[in-house]
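A short worksheet on the structure shown next.
What you see is the complex with one protein chain gone and the rest in place.
Chain lettering (A and B) follows the sequence in which the chains are written, and residue indices restart at 1 in each chain.
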Amino acid sequence: MIEIALVILFVGLIAIGVPIAFSLGIVAYTGIALIPALPRVVVFVRMFHGLNSFVLLAVPLFILAANIMNQGKISQKLINFSLSLVGHIRGGLAHANILVSMFFAGVSGSSQADTAGVGKILIPSMEESGYDKETAVGVTAASSTIGSIIPPSIVMVVYAGISNTPVSALFLAGIVPGVLVGLSMMAVVYAVALRKNFPKVDAIDFRKIWQHFKESLPALLTPVIIVGGIVTGFYTATEAAAFACLYALIIGLFVYKTIRLRDLPTILIDTLKLSSLSLFALATASALGQLMAHYQISRIIFDFFSGSALGTGAFVGIIVLFFLFIGTFMDGIPAMILFVPVILPSARALGIDPVHLGIIVTMTLSMGLVTPPYGLCLLIAASISNITIERAFRGTLPYFMVAVATLLLVAFFPDIVLTIPRLLMPSLF
Amino acid sequence: ARESATGGAINLVVAHNQTSTDNPYQFGMVEFKNVLERLSGGSMTVTVHAGTLGTNESELIEQLQLGAVDLVVASPGFMTRIGVPEVNILALLYLFDDFEHWERAVDGDFGREMRDIIAQRTNNDFMIMGYWSAGVRHFYGSRPIVEPTDARGLRIRLQDSPVQQAFWSQVGAIPAQVGWGELYQALQQGTVDAAENDFTNFSLQDHHRTRNGRFISETYHDFTTRLLLANGNRLNRFTPQQQQWIQEAAEAATAKEREVTYRMLDESRSRVIAEGGTVNQVNLPAFRQIALPIQDQFARDNNMTQLLEAVRATR
Partner (left out) sequence: MKKVIEGVYSVQLAAGIVCLAVFLIAVLIQIFSRYLRIPIPWTDDLAVYSFTWSVFMGAAAMVHGKRHFAFTSLGDTLTGIPKHILAILIFSAMGAFALLMVVHGMEAARAFWNHQWISLPQVKMGYTWLCIPIAGATMCLYLVSHIVDEINAIRNLVADQ
């Protein structure tokens, strides 16, 4: 009874427009206040400790690294390189848009940074070249979800922290699914481009490719430095993020010379703004998590799945549907804080590898970045092109569908995900 | 303690920080639940939380202090955090010779004295209900060590405990900071050269299969103590009869926890060897020799010389 009232309260608060972070906190507080003799201060103790995890420190650091890179005009260089590679194909700008998101994904742990950085440049130039607005926005928003799948990934870092899974294994596991999503989106672009007769940019020119490659090399090396450094043990995931900041700063200051020291406070403010929004929501979600722990929700879920005849397939299917639904109205990070601990015991009992589960959850929640009403990448891209969310989502739909298809493929064939980590880190499995 | 919705039974919430349910803590807490529910004839019920109320011991301690939880397990290191440095005596290396010695000490005058010190220093917020153990800790690293000098120059991952850091620094090793969750990677890839823990703990994480974790040198440097803690002030609100039941259940839980710990110890050691870990003996007197002055120093600094002598005398 109380549980239902709390759900109604939560939905009501969100529907009238109370920020998600505060809605989570208010519901947690109300729920804990309703449990006799459980002190209310527990809500705030849990908020504090929700942030008190060494792995979470990577979140602002990855955002900072991406912001330094953006300030350093890295996105422009990556776009030039991508265009020189795929510009000659029909729908070249759209292909380049997807390809650059794959490159940028290796630099950044955050999809929003990709939509903002790349979209600002590519959406206007696609529109000028004759693409319809839906396609420009749709391709940009959909492809930036790859940012959370190809390592580094903030979502994976948070998952690792909750589930005690090595971040390095998750990072390695994300490579193939991320590339698959990118390639399948490019296939859709190719089909649409033939039908709508999208323009090519110009003929292929190997000298240009080489020149743009050289210019973007420092950026292209970032994923090698981050993932390579973690896998070879030079540093832990959190330290890798700090090191990425240092690296981005050095190339921005001394190689590209696009950053000046007096830009730093602005970069730090932008980072503080973006990261504290997610992390404050994470803190209040942790408080709500305590309430759910109190009601032993994970026990209930566990008993349900172990008592029913549902197999692994049905479980995975339910998880995908559930997180797709949650992703329509909630940020990925608090969603994971709330629900990963709840499903983890059942997944373990069913023999699902936690790394595989992490990739499923990461991919599903990254889909949530483009589903209305609350899809951050969709909102950012739509506002760049100044169209309604409905039109933007219509443009995103074909790419969204093919991403969901890839997600299902990955969900039901764990080997796609696990082969690389098994190969490079055999002792983990 | 809180009235549950069903028929006025009193519900106690007990918690530990291990998410695995195949863990001595969990066996101990389930025993507490079974015994208390049986003794009270169902008028008291228990909810066991395995890691769900926080995997961080500081947080469990704080929730106990606030009264959100009735019973938690914590390592002595966390009590120093709340301003009771004396409790660090339990973290001193080579304080105990074996588990028999440990049991004689903690179940005897020394254990009672520690309980009184903690209760007094925390205004009864923390009451020791039983002394649990998380096994005996050994060194494991990229090469076997026999003499203390063999560890010279190795980067060793340690717990945040000044007395432990003092010991390994004295040996010539270099303490390094790595989170427990990141340690497997750190050992596998060479971020650190060594670590120290008990067979059950490190073998559950497969550390013995890593490049820098496969040589286990049985240093027996720490027969660990874990504290089963209740909030004394909240305990006083129960009737004497109820307190009696809780006390008895805690004793049963303690016996169970120790039994499982000892059993798992042997099982884990065999498993580690079967899975390719190399185990060697060390020159124990040489290691102990290094620990003694650190123990003396600690006792002088904290006015505990008599207590230290008492522990040594229970050998």
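Things worth noting here:
The working rule: a residue touches a chain if its C-beta (ideal position, glycine included) is under 8 Å from a C-beta of that chain, and two chains touch if they have at least 3 such contacts.
The shown structure was predicted, so the numbers you read here are calculated from the model rather than taken from an experiment.
Contact with the omitted chain, checked across A:P265, A:G307 or A:G351, is made by A:P265.
Checked against the hidden chain, the listed residues B:S20, B:Q120, B:T149 or B:Q177 yield one contact partner: B:Q177. For the chain missing from the display, the contacting residue among A:L61, A:V167, A:V227 or A:M367 is A:L61, taking the whole complex into account.
When the full complex is taken into account, the listed residue touching the unshown chain is A:A281, out of A:A281, A:I319 or A:V355.
From the options B:S133, B:T191 or B:Q242, the residue with contact to the unseen chain in the full assembly is B:T191. Only one residue in the set A:Y295, A:Y374 or A:F412 touches the chain that does not appear here, and it is A:Y374. One chain is missing from the display, and on chain B it is touched by residues 58, 62, 65-66, 77, 80-83, 85, 153, 155, 160-161, 165, 169, 174-177, 191-192.
In the full complex, the hidden chain is touched by chain A at residues 13-22, 25-26, 29, 40-41, 43-45, 47-48, 51-52, 54, 56-57, 60-61, 64, 235, 238-239, 241-243, 245-246, 265, 268-269, 271-273, 275-277, 279-281, 283, 329, 331, 373-374, 376.
As a working rule, only the chains that are shown with their structure count from here on.
In terms of their C-alpha centroids, the spacing between chain A and chain B amounts to 38 Å. By the touch rule above, chain A contacts chain B in their complex via residues 35-39, 41-42, 45-46, 49, 52-55, 160-161, 164, 166-168, 230-238, 290, 293, 296, 298, 341, 425, 427-428. Against chain A, the residues of chain B that register as touching in their complex are 1-3, 19, 47, 49, 52-54, 56, 58-59, 62-63, 66-68, 178-179, 181-182, 184-186, 188-191, 206, 209-210.
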